[in-house]
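Here the structure is laid out as structure tokens; the discussion comes afterwards.
Only a single protein chain was left out; the remaining protein chains are all shown in position.
Showing chain A:
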């Protein structure tokens, strides 16, 4: 049954399906119970599944992830909610030193099927710590997988895939897109679903490849529409998986278009764009008509809300990069 719902609601449906399909799935975090989370992503789940499965935790992020590890050793499949991107750092040690390494340390004996959900990115007019994009800090860590969704249909499917996966997964949610609507097939079978760690060409094109993920996919699609008016046919790829990266899809596209532009909100220095640029250069050198360009946040702390629109990559900055690529 296809329904038109918001990205946030799609996540809610996906979590509900996960709770229904496996009694070992538990949701834990701050305010995830009666309140349904500050973004209402877990709305109604505690009412239907009980306080043992949708757990309002004490207010301490390291505790959320640390106890999730113990529950996972016990056989549970915890889905942890970190309330905002900038609040994950108290849990960073448990995520990096324990979640990421337990399978390796234990010679494959201990699986930690933990999902750590983090609303990320800016554009909502928030105060400090509520608009950050720390995905590269996790993608850099061996043992973690990192994904992000960009539309309701993917949100619904990817959260279910992430919960069903035995890999520890950091799941970034584009918070400013929570309210954007799209059609979602709520009966879709996971077995038939597009693979979790595959990138997707969301708009085919021939002249340049835009590589984006999370909140910047919408921005890039808008840029592609605008570019078409100038006669440029852009291809837009939603990376979806940030670790591992689906480079085969990226290489195939760049070899066809000869140009690549990476777009993300996170600071450019050592961001996903750096890795993508390096690898495209290594693998597609003779196909490139121009250097790989990056449109990113600046290398500054996330600025005050009144100026964040100048910080965030937008349609014009993407088009400007397209112009620069063609001007090479």
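The rule is simple: a contact is a pair of C-beta atoms (placed from the backbone, for glycine too) under 8 Å apart; a residue touches a chain by one contact, two chains touch by 3 or more; residues count from 1.
Convention: contacts and distances are computed from a predicted model.
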**Asked** With one chain of the assembly withheld, which option in "Stage II sporulation protein M", "Spermidine/putrescine transport system permease protein", "Glutamate synthase (NADPH) GltB3 subunit" or "Pyruvate dehydrogenase E1 component subunit alpha" matches that chain's UniProt protein name?
**Response** "Pyruvate dehydrogenase E1 component subunit alpha"
**Complete:** Touching the hidden chain, out of A:70, A:125, A:204 or A:301, is A:70
**Complete:** Given A:4, A:21 or A:93, the residue that touches the chain left out of view is A:93
**Message:** Touch as defined at the start, partner being the missing chain; which of A:60, A:127, A:278 or A:304 qualifies?
**Reply:** A:60
**Fill in**
Across the whole complex, the chain not displayed is touched by chain A residues 26, 52, 57-58, 60, 62-63, 65-76, 90, 93-94, 97-98, 101-111, 113, 142-143, 145, 165-167, 197, 243-245
